[in-house]
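My questions all concern the structure below.
The other protein chains are all here in position, but one chain of the complex has been omitted.
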Amino acid sequence: MGLESNLSQPFLATRLDEVINWGRKYSMWPMPFGTACCAIEFMGVVSGRFDVSRFGAELVRFSPRQADLLLVMGTITQKQAPVLKQIYDQMPDPKWVVSMGACASSGGFYDNYSVVQGIDEIIPVDVYVAGCPPRPENVIGAIVKIMEKISTEKAAEWR
Amino acid sequence: MNDGTHVQPIPTELLTINMGPAHPATHGTLRLQLQLDGETIVNCGAEIGYLHRGYEKQCENTFYQLVIPYAERLNYMGPVNNSNAWCHACEQLLGIDVPARAQALRVITSEMGRIIDHAVCMGTNLVDLGALTNFWYMYNYREKIYDLYEELTGARMMVNYPRIGGVSMDAPDGWFESLLKVVDEMAEAVGEVRALIQRNRIFMDRTVGVGVITKELAVSHSVTGPCLRAAGIPYDVRKTQPYWGYENYQFDVPTAENGDTYDRFMVRFAEMEQSVRIIKQAVAKIAPGPIMVEDHLVALPPKDKVYNTMEGLINHFKLIMHGIRPPKGEIYSATEGGCGELGFYIVSDGSPSAWRVRIRPPCFANYSLFPKIITGGMVADAVAALGSINVIAGELDR
Partner (left out) sequence: MTESDILAKVKARFGARVLAEYSFRGQSAVTVAPETLREILVFLRDDAETAFDWLMDVGGVDYLGYPDDDDREWRFEVAYQLYSMKLNHRFRVKVGVPDDSVEVPSVWDLWAIANWEEREVYDMYGIRFAGHPNLRRILCHDEFVGHALRKDYPINKRQKLSQPSEIILCEKVEWA
(Lines give C-alpha, C1' and ligand atoms only; values in the text may rest on other atoms or scores of the structure.)
Protein backbone atom coordinates (compact mmCIF):
# COMPACT_ATOMS: atom_id res chain seq x y z
CA MET A 1 0.00 0.00 0.00
CA GLY A 2 1.42 3.35 -0.98
CA LEU A 3 5.11 4.03 -0.85
CA GLU A 4 5.88 1.23 1.58
CA SER A 5 4.83 -1.46 -0.89
CA ASN A 6 7.71 -0.46 -3.15
CA LEU A 7 10.28 -0.96 -0.44
CA SER A 8 11.72 -4.33 0.32
CA GLN A 9 11.72 -3.64 4.04
CA PRO A 10 8.58 -1.70 4.78
CA PHE A 11 9.18 -1.06 8.48
CA LEU A 12 11.69 1.08 10.29
CA ALA A 13 11.70 0.21 13.92
CA THR A 14 12.97 2.98 16.18
CA ARG A 15 12.02 4.93 19.22
CA LEU A 16 10.30 8.25 18.78
CA ASP A 17 12.98 10.03 20.83
CA GLU A 18 15.73 8.63 18.66
CA VAL A 19 14.29 9.79 15.39
CA ILE A 20 13.40 13.23 16.72
CA ASN A 21 16.82 13.73 18.27
CA TRP A 22 18.50 12.49 15.13
CA GLY A 23 16.63 15.08 13.15
CA ARG A 24 17.27 17.83 15.63
CA LYS A 25 20.94 17.37 16.13
CA TYR A 26 21.91 17.58 12.47
CA SER A 27 19.82 20.62 11.70
CA MET A 28 20.45 23.15 14.39
CA TRP A 29 19.59 26.71 13.53
CA PRO A 30 21.90 28.94 15.51
CA MET A 31 21.05 32.47 16.51
CA PRO A 32 24.38 34.28 16.90
CA PHE A 33 24.08 36.87 19.61
CA GLY A 34 27.46 38.39 18.92
CA THR A 35 28.48 41.46 20.82
CA ALA A 36 32.26 41.58 20.82
CA CYS A 37 35.51 39.98 19.74
CA CYS A 38 34.16 36.42 19.86
CA ALA A 39 31.70 37.30 17.10
CA ILE A 40 34.66 37.92 14.80
CA GLU A 41 35.97 34.46 15.56
CA PHE A 42 32.52 33.05 14.93
CA MET A 43 32.77 34.52 11.44
CA GLY A 44 35.83 32.33 11.13
CA VAL A 45 33.75 29.34 12.24
CA VAL A 46 31.16 29.85 9.51
CA SER A 47 33.58 30.85 6.77
CA GLY A 48 35.48 28.65 4.38
CA ARG A 49 38.25 27.12 6.38
CA PHE A 50 36.39 25.82 9.42
CA ASP A 51 32.99 25.56 7.77
CA VAL A 52 30.44 24.77 10.43
CA SER A 53 28.02 23.53 7.78
CA ARG A 54 29.81 20.19 8.02
CA PHE A 55 27.87 19.83 11.27
CA GLY A 56 24.59 21.07 9.94
CA ALA A 57 24.59 24.27 11.94
CA GLU A 58 25.35 26.82 9.26
CA LEU A 59 21.88 28.22 8.77
CA VAL A 60 22.38 31.30 10.88
CA ARG A 61 19.10 32.93 11.87
CA PHE A 62 19.01 36.46 13.12
CA SER A 63 15.50 36.12 14.46
CA PRO A 64 15.32 34.26 17.76
CA ARG A 65 11.89 32.96 16.81
CA GLN A 66 13.44 30.83 14.07
CA ALA A 67 16.37 29.48 16.04
CA ASP A 68 16.97 26.69 18.50
CA LEU A 69 20.62 27.26 19.39
CA LEU A 70 21.57 30.52 21.03
CA LEU A 71 25.25 31.35 20.70
CA VAL A 72 26.21 34.13 23.07
CA MET A 73 29.47 35.51 21.80
CA GLY A 74 31.09 38.31 23.68
CA THR A 75 30.75 40.46 26.75
CA ILE A 76 27.27 40.97 28.15
CA THR A 77 26.97 44.25 29.98
CA GLN A 78 24.32 45.27 32.47
CA LYS A 79 22.77 47.38 29.75
CA GLN A 80 22.63 44.41 27.40
CA ALA A 81 21.36 41.89 29.96
CA PRO A 82 17.60 42.55 29.61
CA VAL A 83 17.98 42.32 25.84
CA LEU A 84 19.63 38.93 26.07
CA LYS A 85 16.95 37.70 28.44
CA GLN A 86 14.26 38.85 26.05
CA ILE A 87 15.91 37.13 23.13
CA TYR A 88 16.18 33.88 25.06
CA ASP A 89 12.53 34.09 26.04
CA GLN A 90 11.53 34.62 22.42
CA MET A 91 13.15 31.40 21.25
CA PRO A 92 10.78 28.47 20.92
CA ASP A 93 11.41 25.26 22.82
CA PRO A 94 13.47 23.11 22.53
CA LYS A 95 16.45 25.42 22.79
CA TRP A 96 20.08 25.22 23.77
CA VAL A 97 22.59 27.87 24.76
CA VAL A 98 26.33 28.01 24.12
CA SER A 99 28.30 30.57 26.05
CA MET A 100 31.29 31.37 23.87
CA GLY A 101 34.39 32.82 25.41
CA ALA A 102 35.54 33.97 28.81
CA CYS A 103 33.38 37.10 28.93
CA ALA A 104 30.08 35.36 28.31
CA SER A 105 30.99 32.50 30.64
CA SER A 106 32.36 34.43 33.58
CA GLY A 107 32.77 38.10 32.75
CA GLY A 108 36.32 37.41 31.68
CA PHE A 109 38.91 39.89 32.82
CA TYR A 110 36.29 42.62 33.00
CA ASP A 111 35.57 42.41 36.70
CA ASN A 112 33.98 45.83 36.92
CA TYR A 113 30.82 47.84 37.35
CA SER A 114 29.32 47.33 33.93
CA VAL A 115 29.90 43.70 33.01
CA VAL A 116 27.64 40.77 33.94
CA GLN A 117 29.82 38.09 35.52
CA GLY A 118 28.66 35.28 33.31
CA ILE A 119 25.42 34.94 31.37
CA ASP A 120 24.30 32.11 33.65
CA GLU A 121 23.15 34.89 35.97
CA ILE A 122 20.45 35.57 33.41
CA ILE A 123 19.77 32.49 31.30
CA PRO A 124 20.57 28.76 31.56
CA VAL A 125 23.66 27.62 29.69
CA ASP A 126 24.35 24.17 28.21
CA VAL A 127 27.94 24.43 27.07
CA TYR A 128 30.67 26.86 28.08
CA VAL A 129 33.55 27.46 25.69
CA ALA A 130 36.88 28.58 27.12
CA GLY A 131 39.18 31.04 25.42
CA CYS A 132 39.52 34.73 24.82
CA PRO A 133 38.48 34.40 22.07
CA PRO A 134 38.09 30.63 21.63
CA ARG A 135 39.61 29.10 18.54
CA PRO A 136 37.12 28.00 15.88
CA GLU A 137 37.89 24.35 16.58
CA ASN A 138 36.79 24.95 20.14
CA VAL A 139 33.47 26.38 19.00
CA ILE A 140 32.89 23.43 16.72
CA GLY A 141 33.69 21.23 19.71
CA ALA A 142 30.92 22.98 21.62
CA ILE A 143 28.45 22.33 18.83
CA VAL A 144 29.40 18.65 18.87
CA LYS A 145 28.84 18.64 22.64
CA ILE A 146 25.36 20.07 22.09
CA MET A 147 24.71 17.30 19.57
CA GLU A 148 25.70 14.71 22.13
CA LYS A 149 23.40 16.31 24.64
CA ILE A 150 20.51 16.34 22.19
CA SER A 151 20.92 12.66 21.42
CA THR A 152 20.32 11.77 25.08
CA GLU A 153 17.26 13.94 25.57
CA LYS A 154 13.68 12.77 25.80
CA ALA A 155 11.21 14.50 23.54
CA ALA A 156 8.49 14.25 26.17
CA GLU A 157 10.45 16.45 28.53
CA TRP A 158 10.04 19.43 26.25
CA ARG A 159 6.73 21.10 26.47
CA MET B 1 -17.32 63.19 -2.96
CA ASN B 2 -14.53 61.30 -4.57
CA ASP B 3 -15.50 60.72 -8.17
CA GLY B 4 -12.05 59.59 -9.20
CA THR B 5 -10.83 62.97 -10.45
CA HIS B 6 -9.63 64.09 -7.03
CA VAL B 7 -7.30 61.71 -5.30
CA GLN B 8 -7.67 62.16 -1.59
CA PRO B 9 -4.44 61.94 0.38
CA ILE B 10 -4.36 58.82 2.49
CA PRO B 11 -4.09 59.74 6.15
CA THR B 12 -0.77 58.47 7.47
CA GLU B 13 1.09 58.73 10.68
CA LEU B 14 4.75 58.43 11.57
CA LEU B 15 5.91 55.02 12.66
CA THR B 16 8.60 54.66 15.31
CA ILE B 17 10.65 51.49 15.16
CA ASN B 18 13.64 50.14 17.00
CA MET B 19 16.60 48.88 15.03
CA GLY B 20 18.84 46.88 17.25
CA PRO B 21 20.52 46.18 19.52
CA ALA B 22 19.96 42.65 18.24
CA HIS B 23 19.63 43.54 14.58
CA PRO B 24 22.08 41.71 12.30
CA ALA B 25 23.36 44.92 10.70
CA THR B 26 24.02 46.55 14.05
CA HIS B 27 26.23 43.64 15.09
CA GLY B 28 24.54 43.20 18.41
CA THR B 29 25.51 46.36 20.13
CA LEU B 30 24.09 49.45 18.51
CA ARG B 31 20.58 50.64 18.94
CA LEU B 32 18.84 53.03 16.60
CA GLN B 33 15.34 54.35 16.89
CA LEU B 34 13.89 55.44 13.60
CA GLN B 35 10.85 57.54 12.94
CA LEU B 36 9.54 56.58 9.54
CA ASP B 37 7.26 58.21 7.06
CA GLY B 38 6.58 55.26 4.83
CA GLU B 39 10.09 53.98 4.32
CA THR B 40 11.79 57.35 4.63
CA ILE B 41 13.60 58.16 7.87
CA VAL B 42 12.46 61.51 9.23
CA ASN B 43 14.10 61.34 12.65
CA CYS B 44 16.66 59.09 14.18
CA GLY B 45 18.05 58.53 17.63
CA ALA B 46 21.13 56.48 18.41
CA GLU B 47 21.97 54.78 21.66
CA ILE B 48 25.35 53.28 22.42
CA GLY B 49 26.89 51.72 25.49
CA TYR B 50 25.70 48.15 25.01
CA LEU B 51 29.31 47.04 25.06
CA HIS B 52 30.55 49.44 27.71
CA ARG B 53 33.05 47.19 29.45
CA GLY B 54 34.57 49.77 31.78
CA TYR B 55 37.89 49.81 29.98
CA GLU B 56 38.93 53.18 31.34
CA LYS B 57 38.14 52.26 34.93
CA GLN B 58 39.94 48.96 34.44
CA CYS B 59 43.07 50.79 33.24
CA GLU B 60 43.14 52.85 36.41
CA ASN B 61 43.29 49.65 38.44
CA THR B 62 45.80 47.73 36.36
CA PHE B 63 49.53 48.05 35.74
CA TYR B 64 50.59 49.74 32.53
CA GLN B 65 51.95 46.58 30.99
CA LEU B 66 48.81 44.62 31.88
CA VAL B 67 46.64 47.00 29.87
CA ILE B 68 48.06 45.59 26.62
CA PRO B 69 45.50 42.73 26.40
CA TYR B 70 42.67 45.11 27.28
CA ALA B 71 43.82 47.48 24.56
CA GLU B 72 43.70 44.74 21.94
CA ARG B 73 40.03 44.21 22.64
CA LEU B 74 39.17 47.80 21.74
CA ASN B 75 39.12 47.47 17.99
CA TYR B 76 38.91 43.72 17.67
CA MET B 77 38.90 43.82 13.88
CA GLY B 78 42.59 44.73 13.86
CA PRO B 79 43.73 43.99 17.41
CA VAL B 80 47.47 44.63 17.18
CA ASN B 81 47.04 48.23 16.06
CA ASN B 82 45.57 49.08 19.44
CA SER B 83 48.13 47.37 21.61
CA ASN B 84 50.93 48.87 19.52
CA ALA B 85 49.32 52.26 20.00
CA TRP B 86 48.99 51.75 23.74
CA CYS B 87 52.66 50.81 24.07
CA HIS B 88 53.56 53.81 21.95
CA ALA B 89 51.62 56.08 24.30
CA CYS B 90 53.34 54.60 27.36
CA GLU B 91 56.72 55.06 25.69
CA GLN B 92 55.92 58.70 25.03
CA LEU B 93 55.00 59.06 28.67
CA LEU B 94 58.25 57.40 29.71
CA GLY B 95 60.25 59.31 27.11
CA ILE B 96 61.93 56.27 25.58
CA ASP B 97 62.59 55.27 21.98
CA VAL B 98 62.04 51.80 20.64
CA PRO B 99 64.83 50.01 18.72
CA ALA B 100 64.59 50.12 14.94
CA ARG B 101 63.80 46.44 14.50
CA ALA B 102 60.95 46.59 17.00
CA GLN B 103 59.60 49.65 15.21
CA ALA B 104 59.65 47.84 11.90
CA LEU B 105 57.92 44.82 13.44
CA ARG B 106 55.26 47.11 14.84
CA VAL B 107 54.78 48.72 11.45
CA ILE B 108 54.43 45.31 9.84
CA THR B 109 51.97 43.93 12.40
CA SER B 110 49.95 47.14 12.37
CA GLU B 111 49.65 47.16 8.60
CA MET B 112 48.61 43.51 8.70
CA GLY B 113 46.02 44.59 11.25
CA ARG B 114 44.81 47.31 8.94
CA ILE B 115 44.40 44.84 6.10
CA ILE B 116 42.32 42.40 8.14
CA ASP B 117 40.31 45.25 9.64
CA HIS B 118 39.33 46.50 6.22
CA ALA B 119 38.76 42.97 4.93
CA VAL B 120 36.21 42.16 7.62
CA CYS B 121 34.63 45.59 7.48
CA MET B 122 33.98 45.32 3.77
CA GLY B 123 33.06 41.66 3.92
CA THR B 124 30.37 42.17 6.55
CA ASN B 125 29.13 45.34 4.92
CA LEU B 126 28.65 43.43 1.70
CA VAL B 127 26.77 40.72 3.59
CA ASP B 128 24.44 43.40 4.90
CA LEU B 129 23.92 44.48 1.30
CA GLY B 130 23.12 40.92 0.32
CA ALA B 131 26.40 40.03 -1.39
CA LEU B 132 27.48 37.03 0.64
CA THR B 133 30.13 35.69 -1.74
CA ASN B 134 32.58 38.50 -1.10
CA PHE B 135 32.60 37.72 2.59
CA TRP B 136 34.06 34.27 1.96
CA TYR B 137 36.78 35.69 -0.29
CA MET B 138 37.68 38.34 2.24
CA TYR B 139 37.58 36.00 5.18
CA ASN B 140 39.70 33.37 3.50
CA TYR B 141 42.35 36.00 3.01
CA ARG B 142 42.01 37.05 6.63
CA GLU B 143 42.70 33.47 7.68
CA LYS B 144 46.04 33.64 5.91
CA ILE B 145 47.03 36.70 7.92
CA TYR B 146 45.85 34.90 11.05
CA ASP B 147 48.25 32.09 10.19
CA LEU B 148 51.10 34.57 10.05
CA TYR B 149 50.13 36.04 13.41
CA GLU B 150 49.96 32.56 14.84
CA GLU B 151 53.42 31.76 13.56
CA LEU B 152 54.77 35.00 14.99
CA THR B 153 53.06 35.07 18.38
CA GLY B 154 51.22 31.81 19.01
CA ALA B 155 47.73 33.28 18.86
CA ARG B 156 45.37 33.86 15.97
CA MET B 157 43.55 36.97 16.85
CA MET B 158 44.33 38.52 20.23
CA VAL B 159 48.07 38.19 19.91
CA ASN B 160 49.33 40.28 22.85
CA TYR B 161 52.41 41.03 20.79
CA PRO B 162 53.97 44.37 21.72
CA ARG B 163 55.53 45.27 25.04
CA ILE B 164 56.27 48.66 26.48
CA GLY B 165 59.72 49.31 25.07
CA GLY B 166 59.59 46.96 22.11
CA VAL B 167 57.94 43.76 21.03
CA SER B 168 57.74 40.41 22.79
CA MET B 169 59.06 38.09 20.11
CA ASP B 170 61.26 38.26 17.06
CA ALA B 171 60.07 36.85 13.78
CA PRO B 172 60.80 33.12 13.33
CA ASP B 173 62.95 31.87 10.47
CA GLY B 174 61.29 32.16 7.11
CA TRP B 175 58.46 34.28 8.46
CA PHE B 176 59.24 37.29 6.30
CA GLU B 177 59.28 35.13 3.19
CA SER B 178 55.84 33.69 3.93
CA LEU B 179 54.65 37.21 4.77
CA LEU B 180 55.74 38.47 1.36
CA LYS B 181 54.02 35.54 -0.29
CA VAL B 182 50.76 36.21 1.57
CA VAL B 183 50.71 39.93 0.85
CA ASP B 184 51.26 39.17 -2.80
CA GLU B 185 48.17 36.99 -2.73
CA MET B 186 46.12 39.93 -1.56
CA ALA B 187 45.90 41.37 -5.06
CA GLU B 188 44.14 38.18 -6.07
CA ALA B 189 41.73 38.00 -3.13
CA VAL B 190 40.86 41.67 -3.12
CA GLY B 191 40.93 41.83 -6.91
CA GLU B 192 38.17 39.27 -7.07
CA VAL B 193 35.94 41.23 -4.73
CA ARG B 194 36.74 44.44 -6.50
CA ALA B 195 35.91 42.94 -9.85
CA LEU B 196 32.58 41.77 -8.48
CA ILE B 197 31.48 45.10 -7.06
CA GLN B 198 33.36 48.03 -8.54
CA ARG B 199 31.22 48.50 -11.64
CA ASN B 200 28.32 46.39 -10.43
CA ARG B 201 25.05 48.16 -11.20
CA ILE B 202 23.20 46.84 -8.15
CA PHE B 203 26.05 47.64 -5.82
CA MET B 204 26.43 51.14 -7.19
CA ASP B 205 22.71 51.81 -6.92
CA ARG B 206 22.83 50.79 -3.29
CA THR B 207 25.93 52.80 -2.37
CA VAL B 208 26.56 55.81 -4.63
CA GLY B 209 25.19 58.94 -2.98
CA VAL B 210 24.15 56.99 0.12
CA GLY B 211 25.22 58.13 3.58
CA VAL B 212 27.17 61.13 2.35
CA ILE B 213 29.59 62.66 4.86
CA THR B 214 30.37 66.18 3.67
CA LYS B 215 33.62 67.93 4.52
CA GLU B 216 31.88 70.37 6.87
CA LEU B 217 30.13 67.58 8.74
CA ALA B 218 33.37 65.62 8.95
CA VAL B 219 35.27 68.55 10.48
CA SER B 220 32.52 69.35 12.94
CA HIS B 221 32.32 65.73 14.08
CA SER B 222 36.11 65.13 14.05
CA VAL B 223 35.71 62.20 11.68
CA THR B 224 39.02 60.52 10.93
CA GLY B 225 40.28 57.53 9.03
CA PRO B 226 38.84 56.12 5.81
CA CYS B 227 35.54 57.95 6.34
CA LEU B 228 37.34 61.29 6.35
CA ARG B 229 39.59 60.44 3.45
CA ALA B 230 36.57 59.37 1.42
CA ALA B 231 35.23 62.89 2.02
CA GLY B 232 38.36 64.31 0.40
CA ILE B 233 40.54 65.35 3.34
CA PRO B 234 43.87 63.50 3.19
CA TYR B 235 44.47 63.33 6.95
CA ASP B 236 46.49 60.41 8.17
CA VAL B 237 48.46 60.46 11.42
CA ARG B 238 51.10 58.29 9.77
CA LYS B 239 51.84 61.22 7.45
CA THR B 240 51.16 64.26 9.59
CA GLN B 241 52.82 63.11 12.82
CA PRO B 242 54.84 60.06 11.88
CA TYR B 243 55.83 57.46 14.45
CA TRP B 244 57.79 54.18 14.25
CA GLY B 245 59.65 55.56 11.23
CA TYR B 246 56.58 55.89 9.00
CA GLU B 247 58.29 58.93 7.46
CA ASN B 248 60.79 56.56 5.84
CA TYR B 249 58.22 54.59 3.90
CA GLN B 250 56.80 55.57 0.54
CA PHE B 251 53.04 55.38 0.55
CA ASP B 252 50.08 57.42 -0.59
CA VAL B 253 47.05 58.52 1.35
CA PRO B 254 44.14 57.48 -0.85
CA THR B 255 41.23 59.88 -1.00
CA ALA B 256 37.92 60.18 -2.80
CA GLU B 257 35.59 63.08 -3.42
CA ASN B 258 31.99 62.41 -2.56
CA GLY B 259 32.20 60.88 0.91
CA ASP B 260 29.47 58.36 0.18
CA THR B 261 29.35 54.66 0.95
CA TYR B 262 30.83 53.74 -2.42
CA ASP B 263 33.80 56.03 -1.89
CA ARG B 264 34.47 54.59 1.52
CA PHE B 265 34.66 51.15 -0.05
CA MET B 266 37.09 52.30 -2.69
CA VAL B 267 39.28 54.15 -0.19
CA ARG B 268 39.52 50.98 1.90
CA PHE B 269 40.55 48.94 -1.12
CA ALA B 270 43.25 51.47 -1.92
CA GLU B 271 44.42 51.53 1.69
CA MET B 272 44.85 47.79 1.72
CA GLU B 273 47.10 48.13 -1.31
CA GLN B 274 49.11 50.86 0.40
CA SER B 275 49.49 48.66 3.47
CA VAL B 276 50.95 45.95 1.28
CA ARG B 277 53.34 48.52 -0.12
CA ILE B 278 54.46 49.52 3.37
CA ILE B 279 54.90 45.90 4.46
CA LYS B 280 57.10 45.16 1.45
CA GLN B 281 59.32 48.16 2.15
CA ALA B 282 59.53 47.30 5.84
CA VAL B 283 60.56 43.73 5.09
CA ALA B 284 63.18 44.95 2.62
CA LYS B 285 64.61 47.42 5.12
CA ILE B 286 64.46 45.45 8.34
CA ALA B 287 67.89 44.85 9.87
CA PRO B 288 68.93 42.52 12.68
CA GLY B 289 69.09 44.10 16.09
CA PRO B 290 67.49 44.22 19.51
CA ILE B 291 63.70 44.14 19.81
CA MET B 292 63.51 45.64 23.30
CA VAL B 293 65.04 48.71 24.88
CA GLU B 294 67.99 48.19 27.21
CA ASP B 295 66.26 50.06 30.03
CA HIS B 296 65.99 47.87 33.14
CA LEU B 297 63.16 49.96 34.52
CA VAL B 298 60.99 49.10 31.53
CA ALA B 299 62.09 45.91 29.83
CA LEU B 300 62.06 42.47 31.39
CA PRO B 301 65.55 40.92 31.45
CA PRO B 302 66.22 37.96 29.13
CA LYS B 303 65.25 34.61 30.58
CA ASP B 304 68.80 33.25 30.92
CA LYS B 305 69.64 36.20 33.15
CA VAL B 306 66.51 35.68 35.25
CA TYR B 307 67.36 32.04 35.83
CA ASN B 308 71.11 32.40 36.29
CA THR B 309 71.86 35.73 37.96
CA MET B 310 70.60 37.33 41.14
CA GLU B 311 70.35 40.78 39.54
CA GLY B 312 68.27 39.45 36.69
CA LEU B 313 65.89 37.70 39.07
CA ILE B 314 65.46 40.80 41.23
CA ASN B 315 64.93 42.92 38.14
CA HIS B 316 62.25 40.53 36.88
CA PHE B 317 60.58 40.41 40.29
CA LYS B 318 60.53 44.19 40.64
CA LEU B 319 59.01 44.73 37.22
CA ILE B 320 56.34 42.08 37.67
CA MET B 321 55.41 42.96 41.24
CA HIS B 322 55.93 46.71 41.27
CA GLY B 323 55.45 47.55 37.62
CA ILE B 324 56.73 50.28 35.38
CA ARG B 325 56.67 53.69 37.02
CA PRO B 326 56.49 56.63 34.64
CA PRO B 327 57.03 60.12 36.02
CA LYS B 328 54.12 62.33 36.99
CA GLY B 329 52.72 63.95 33.91
CA GLU B 330 50.19 63.68 31.17
CA ILE B 331 50.42 62.86 27.52
CA TYR B 332 48.16 62.67 24.49
CA SER B 333 49.45 60.20 21.97
CA ALA B 334 47.84 59.65 18.58
CA THR B 335 48.32 56.86 16.08
CA GLU B 336 46.40 55.80 13.01
CA GLY B 337 44.16 52.87 13.88
CA GLY B 338 41.98 50.94 11.48
CA CYS B 339 39.11 53.43 11.70
CA GLY B 340 41.02 56.64 12.23
CA GLU B 341 42.97 58.53 14.83
CA LEU B 342 43.34 56.40 17.93
CA GLY B 343 44.39 58.65 20.78
CA PHE B 344 45.40 57.83 24.34
CA TYR B 345 45.32 60.58 26.93
CA ILE B 346 47.19 59.29 29.94
CA VAL B 347 47.52 61.08 33.27
CA SER B 348 50.19 59.53 35.43
CA ASP B 349 50.62 60.02 39.16
CA GLY B 350 53.97 58.24 39.30
CA SER B 351 52.48 54.94 40.40
CA PRO B 352 52.59 51.71 38.31
CA SER B 353 49.02 52.13 37.15
CA ALA B 354 47.69 55.15 35.32
CA TRP B 355 45.70 57.76 37.20
CA ARG B 356 43.49 58.26 34.22
CA VAL B 357 43.41 56.77 30.75
CA ARG B 358 41.13 58.41 28.28
CA ILE B 359 40.85 56.88 24.86
CA ARG B 360 39.93 58.84 21.82
CA PRO B 361 38.21 56.08 19.90
CA PRO B 362 37.87 56.90 16.20
CA CYS B 363 34.51 55.13 16.00
CA PHE B 364 32.97 57.35 18.65
CA ALA B 365 33.45 60.43 16.50
CA ASN B 366 32.64 58.62 13.26
CA TYR B 367 29.41 57.20 14.61
CA SER B 368 28.22 60.40 16.29
CA LEU B 369 27.16 61.84 12.95
CA PHE B 370 25.33 58.71 11.87
CA PRO B 371 21.80 59.92 12.78
CA LYS B 372 22.40 62.98 10.63
CA ILE B 373 23.57 61.21 7.51
CA ILE B 374 20.76 58.68 7.38
CA THR B 375 17.90 61.07 8.07
CA GLY B 376 16.05 61.68 4.83
CA GLY B 377 17.12 58.35 3.37
CA MET B 378 15.58 54.90 3.32
CA VAL B 379 15.94 52.20 5.96
CA ALA B 380 17.95 50.03 3.59
CA ASP B 381 20.36 52.91 2.97
CA ALA B 382 20.95 53.18 6.70
CA VAL B 383 22.12 49.56 6.70
CA ALA B 384 24.48 50.22 3.81
CA ALA B 385 25.92 53.34 5.43
CA LEU B 386 26.29 51.75 8.87
CA GLY B 387 28.59 49.01 7.64
CA SER B 388 30.74 51.37 5.62
CA ILE B 389 31.45 53.59 8.63
CA ASN B 390 32.87 50.49 10.30
CA VAL B 391 31.54 51.01 13.79
CA ILE B 392 33.28 48.66 16.19
CA ALA B 393 31.46 48.55 19.47
CA GLY B 394 34.55 47.56 21.43
CA GLU B 395 36.13 50.93 20.95
CA LEU B 396 32.90 52.86 20.54
CA ASP B 397 31.73 51.95 24.02
CA ARG B 398 35.04 50.88 25.55
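Structural remarks
As written, the chains take the letters A and B, and residue 1 is the first residue of each chain.
Note that a contact is a pair of C-beta atoms (placed from the backbone, for glycine too) under 8 Å apart; a residue touches a chain by one contact, two chains touch by 3 or more.
Worth saying up front: this structure is predicted, and the values here are computed from it rather than measured.
The chain not shown here is in contact, across the full complex, with A, B. When the full complex is taken into account, the listed residue touching the unshown chain is B:35, out of B:35, B:178, B:198 or B:258.
Residue in contact with the omitted chain (choice from B:48, B:291 or B:339): B:48. The missing chain, though absent from the display, is touched by one residue of B:69, B:99 or B:371; that residue is B:371. Interface with the hidden chain, as seen from chain B, comprises residues 16, 31, 33, 35, 43-49, 52, 54, 56-58, 60-61, 92-93, 95, 217, 219-222, 233, 235, 240-241, 329-332, 334, 341, 343, 345, 347, 349-351, 355-356, 358, 360, 364-365, 368-369, 371-372, 375, 397-398. Listed here are the chain A residues that touch the chain not shown: 78-79, 81-83, 111-117.
The criterion applied here is as follows: only the chains that are shown with their structure count from here on.
Mean C-alpha position of chain A lies 30 Å from that of chain B. The residues of chain B lying in touch with chain A in their complex are 21-24, 27-29, 49-54, 57-58, 69-70, 73, 76-77, 79, 120, 123-124, 135-136, 139-140, 142-143, 146, 156-158, 393-394. Contacts from chain A toward chain B in the complex involve residues 33-37, 39-41, 43-44, 47-49, 62, 64, 74-75, 77, 79-80, 83, 87, 109-110, 112-115, 132-133, 135.
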